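Only one protein chain is missing; all other protein chains are in place.
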Amino acid sequence: MSARVAGSALVEQLFLQTPGAGVLTGPDCVMGEAIEPLSATHVRVYLQVREGQVVQARYQVRGCPFTIAALAILAPQWAGSPAASLRVDADGLERILEAPADRRGRFLLIEDALTQALSACATVLA
Amino acid sequence: MSARVAGSALVEQLFLQTPGAGVLTGPDCVMGEAIEPLSATHVRVYLQVREGQVVQARYQVRGCPFTIAALAILAPQWAGSPAASLRVDADGLERILEAPADRRGRFLLIEDALTQALSACATVLA
Amino acid sequence: MIYLDHAATSALDPVVLAAMEAALREPTGNPSALHAAGRAAQARIEAARAQVAALVQAEPESIVFTSGATESDNLAILGAARAAHARGRHVMTVKTEHRAVLDAVSALAREGFSTTVLKPDREGLLAPSVIEQAIRPDTTLLSVMLVNNETGVIQDIASIAAVCGRRGVLLHVDAAQAVGRVPFSVATLGADLVSLASHKIHGPIGVGALYVRHHPRPALMPLFFGGGQEGALRPGTVAVHQIVGMGMAYAQAHALAAQEIPRLAGLTARLWQRLEALPAVYLNGSAMHRAPHILNVSFAGVDGEALRYALPELAVSSGSACSAGDPESSYVLRALGREDALANASLRFSVGRTTTADEIDRAAQAVMAAVTRLRALAPV
Partner (left out) sequence: MIYLDHAATSALDPVVLAAMEAALREPTGNPSALHAAGRAAQARIEAARAQVAALVQAEPESIVFTSGATESDNLAILGAARAAHARGRHVMTVKTEHRAVLDAVSALAREGFSTTVLKPDREGLLAPSVIEQAIRPDTTLLSVMLVNNETGVIQDIASIAAVCGRRGVLLHVDAAQAVGRVPFSVATLGADLVSLASHKIHGPIGVGALYVRHHPRPALMPLFFGGGQEGALRPGTVAVHQIVGMGMAYAQAHALAAQEIPRLAGLTARLWQRLEALPAVYLNGSAMHRAPHILNVSFAGVDGEALRYALPELAVSSGSACSAGDPESSYVLRALGREDALANASLRFSVGRTTTADEIDRAAQAVMAAVTRLRALAPV
């Protein structure tokens, strides 16, 4: 059971290059986190937010290739957007990554981490 | 199920050459016959007997290769022997022909035919 | 040696051999494994499944690979009867079936099923009305072969299937001898389960298939259990080279059918024409409804064993090779009403892709000489 059984060339590229991976620390940085214990998937979303605008977005992840690829799509998109506009479009990710339906839970996990980061944002940076 | 599944080179040779096969007719000739209906084995033994001596012995046979081979051994042996001495040695035939044990019945059938011929001999030629 | 025993097993077609050798030389992968080697193996199996399906006009998903027709017959019969046992416990078959079918039905009888073994007529044919009358409310399965392996008689399966369909009885057809010789489509056959052979049609021994109708799909209890392969109906690591060989044999049979089937029929017709010149020879089974590759002839007035013994250069069979070594005379011929001695003194000639007209002529000559000599030796 090795090798790439699922996933497009896009997933492969994102998995290998993981654009936007990393952490953010600093006064205007927040972190949101979510864990799914059964598969031990663990997602952390880092946002640097200034005046409602996301300056930088980063992530840490222990998860399946689709989870990693999804974060590698989202984080670069988030950077430069208004914080209020950040979303995780699970349907869209499923489509673009050609992900099997059983990965939806992982995308929702990313949404949980994002939501937590955004609420930390509201609290900390308000 | 063709070809020679059993039997030695001796059986093969006797089967092919059938020495002594044929019929005998004439005033000093007798015939004995035996049939085993299940396998439709049919043996006829012909003897030409003069003054208690077998002058000639012949046979007709519808039967398995071992039955044929047995007759092809016996008939030439019988010719020239005193009629009173004729025997069918089933054990000996089984050994010399390397016959499977289930052929014993066929050798006994030959004995039946011989016995009938000899008793005809006693009756006809007495 | 003149090999006229293709119904027992037939040599690999060179194209099949080449395909198998290529598969054997490939870097192996377990078709269940998810790495590249495994996926390549899986792809080869699916290609072969499509080849097999194409010859019998089935959907590929309806083809389950097995280790041979014996296993296919058993999977169909034991599998369907056991799966349906809550609905009824009566199964039926025919006296002239292959041992794999008869013995599977006997096994069901030992498990407490009630069984009926129907008798065909003297031609080897089974009238649909006979079946109609034998069906009971608790009958779940009938097994009837398409082409008889000893006589070559072709059964009218479509009419039988119509009866079964009307009465809600599953129909299993052993088509091991029909494949590539008697063209059929599973749809027009109308059977729910069809056993398919490989080595009877110039493919490898040790692989076969079962067609399992898709809509509606009969429930089957597997014969054995494990890794879930072949829809869990037939577990065990799948033998890629074997299935590749079977697939190629089917593709070849498909490609050659139009020229080969009439050629085989011509060869057996030629053989019969020669042998018929002898007095007291009898064709076994229907003269009308017969497969092109099998000719079964009884020779009156000779001992069967002596006849075979007299023909060492001829590889032929008397009765299914599967149960050869059995000294008993053919139960199939006896079911057709042949008396023991005549059943015993019969030869099954079966031709294949390598058989030539010259071989037929030489075989006919040898048989005629042997019969003539043995008859001359016998009391009239």
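So that you can tell them apart, the chains are marked A, B and C in the order they are listed, and the count of residues begins at 1 in each.
Please note the rule applied: contacts are C-beta pairs under 8 Å (C-beta built on N, C-alpha and C of every residue); 3 or more make two chains touch, one makes a residue touch a chain.
Quick caveat: nothing in here was measured; it's all calculated off a predicted structure.
For chain A, the list of residues touching the undisplayed chain reads 1-5, 7, 15, 18, 21, 33, 38-42, 44, 60-65, 67-68, 102.
Residues 1, 3, 5, 8-12, 17, 20-21, 24-25, 27-30, 32-38, 67-71, 73-75, 78, 98-100, 103-104, 106-107, 199, 204-207, 223-229, 235-242, 308, 312, 314-317, 320-326 of chain C touch the missing chain (whole complex, contact as defined above).
Going forward, only the chains that are shown with their structure count from here on.
Each chain gets one centre point, the mean of its Cα atoms, and the points for chain B and chain C are 43 Å apart.
Averaging Cα coordinates per chain places chain A and chain C 61 Å apart. Per-chain CA centroids place chain A at a distance of 99 Å from chain B.
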